[in-house]
Structures are given as C-alpha cells and as structure tokens.
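The structure under discussion appears below in the form of structure tokens.
Of the protein chains in this complex, one is absent; all others appear in place.
Up next, chain A:
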Amino acid sequence: MTKYITKRVVYMFLSLFLIASFTFILMKLLPGSPLASAAKLSVEQREVVYEKYGLNDPIPVQYVRYMGNLVQGDFGTSFQYKNVDVSYLIVKKLKYSAILGAQAIFVGTIIGIILGMIAALKQNTIWDYGSTIVAILGISIPSFVFAALLQYVFAVHWQILPVGLWDGWTSSILPSIALAMGPIAIAARFIRTEMIEVLSSDYIMLAKAKGANWFEIAFKHAFRNALIPLVTVLGPVAAGLLTGSLVVEQIFAIPGIGEQFVKSINSNDFSVIMGTTMFFSVFLIVIILIVDILYGIIDPRIRLAGGDK
C-alpha cells in the first residue's frame, strides 16, 4: 500500500508540472493584455508598464522564473487586483465556494443515496418512479435554472431566505440546494442501478437463504458494493463543486472562486489564471488519490490487486 501511494504521489507531481507548463503556454497564446486601459495607451506607454511586470522578457525566461516561484509556493500578485497576493485571493474566495460545495456534496450524496436505495429496494413501485423522476430532473435541469427558481420562490415570493449576497449561513441555503441537485441525481442513479444488480447476485440469494434479515442484506452486503462506482464519480464531482460554480455564484452574488477564475481569463490576469489552475489541479489530483485509497477500504479486492504490482 505504501509503495502504491508513493508511486501515485510521484505521478501526481509529474502531472502538476505538465499542467503548469501547458497552462503557461496556453495562457501566453491568449490574445489581449492584462491592462484594462490597453486600448488607450500608445505602444511605448504599454511597454513601460509591461517592463515593470516583467512581461517584456522572452517567454522562456518568464517560464523559468514562474516555475521557480511556483516551486517555492509563490503564485505572485494579481494583475486585476493590484498588489493582492494570488494565494490570498484564492483562500479568501475559496472559503465561500467551499462552504457551498461541501454542503451541496454532503446533502446531495445523502439524499441521493436514500433515494437510490428506496428505488432499488422498492423496484417498480411508485417510490422507484418518484426517485427516478427526481434524479432525471436533477441531471437534466441546469443548476442555474434551479438557482433562479429557488431564488424566486423562497426569496422573492415567500421572502423567507435572502435573495443573495453573503450575510451569514442563511445565504448559503439556496445556492447549496441548487448545487446539490447534481450530486442527488448522480448518487441516486448509481446506487439504484448497482443495488439492483447486487441484490440479484448469488451471494445475496445465499444470505437470504441463510435467513439474514432484510436490514443486514441491504446495508452490509448490497449497499457497500453499490458504493464503489459512486465513489468513482463523486470524486471529480466533489472537486468541481468545492472549487466553485460560476453561474450559481453570480446568481446569488456570492464572491466565490468560480466566478473569479473565469474573470481572470477574460482579463488576462496571468498570475491568477496560473494560481487557480494549479490550485484546482492539486485539488482534483488529491481527491482522485483519496478515491483510489477509499476503494481499498470499501473493496478489499482492489487493495489486493494494487498490492500485487
């Protein structure tokens, strides 16, 4: 297991290096200038400002300098927010996105699992159809439509929750629900399919024949096996949610990181583009690593296979 994890960590750093390099190159190919007033300045005046930020140096020089700083954990300072450290910016904005994402994942997964189990255990009943409908709605209606709908019903019509802005935890309720629809749908679909498959397998029949009670069969045997594919898909979904959603954040006027990322690309804010990309990559890669380790815990067969190598 240790050997396996070490190997994975080495690969992780290799991937990060490649991601950083590719992002750097793509970013330098972006048209435009990080200066908001670029259109007004003469070429000479622009050059002076670029000189100050080291943007006149040859690209390889900029690349080496950037990677050097990156290794030391220095993302540099933002171009759009002058004198603001990129790491400070990320930490500050991520807070909001992470709270929303964590709530959405937590609630979404639990509800999804419950719905999926109900559907599988009560297959082809009204319960099954009901939970399938919820799952289909969750997956097919975009989260921003949900967001706008929730905002209208709860904030404008009934006025029981805030319309938007970050004003304590009540502000997080509506955006979290909007974001949770995805995980609910995904979890419900996967759990249902897997549970049905597992429930019809031989060892469940055996357990039933041995007289194990319904509860034990459902949770100890069927559910645990049904979790594996869910863990696989939930990893990236979690990474996506925790790192923020552009549209939902905009609708609820929450100053999260998702919106920041898109803005940094539009305004050629090189250091923020790099910083957020690197941050997202680390996050995703670590989550995938955790998922892989989780497999081993859920399913000993995977652990064995990994250990054999």
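Everything that follows uses one rule, which is that a residue touches a chain if its C-beta (ideal position, glycine included) is under 8 Å from a C-beta of that chain, and two chains touch if they have at least 3 such contacts; residues count from 1.
Keep this in mind: contacts and distances are computed from a predicted model.
**Student:** Have a look at "Cytochrome c oxidase assembly protein CtaG", "ABC transmembrane type-1 domain-containing protein", "ABC transporter" or "Dipeptide-binding protein DppE" and point out the UniProt protein name belonging to the hidden chain.
**Tutor:** "Dipeptide-binding protein DppE"
**Student:** Kindly state which of the options A:W169, A:Y203 or A:F219 is in contact with the chain not pictured.
**Tutor:** Touches the omitted chain: A:W169.
**Student:** Taking the full complex into account, find the residue in A:Q103, A:S143, A:N225 or A:T277 that is in contact with the omitted chain.
**Tutor:** Reading the full complex, the residue touching the unseen chain is A:Q103.
**Student:** In the whole complex, not just what's shown, which of A:L14, A:A36, A:I136 or A:I297 touches the removed chain?
**Tutor:** From the options A:L14, A:A36, A:I136 or A:I297, the contact with the absent chain belongs to A:A36.
**Student:** Where the complex has a chain not shown, which of A:T6, A:S201 or A:N266 is the residue touching it?
**Tutor:** If we include the chain that is not displayed, A:N266 is the one touching it.
**Student:** What residues on chain A make contact with the chain left out of this view?
**Tutor:** 30-33, 35-46, 48-49, 51-53, 77, 80-84, 88-89, 92-93, 95, 99, 102-103, 106-107, 110-111, 114-115, 126-127, 130-131, 134, 148, 151, 155-156, 159, 163-170, 172-173, 176-177, 180, 250-253, 255, 259, 266, 268
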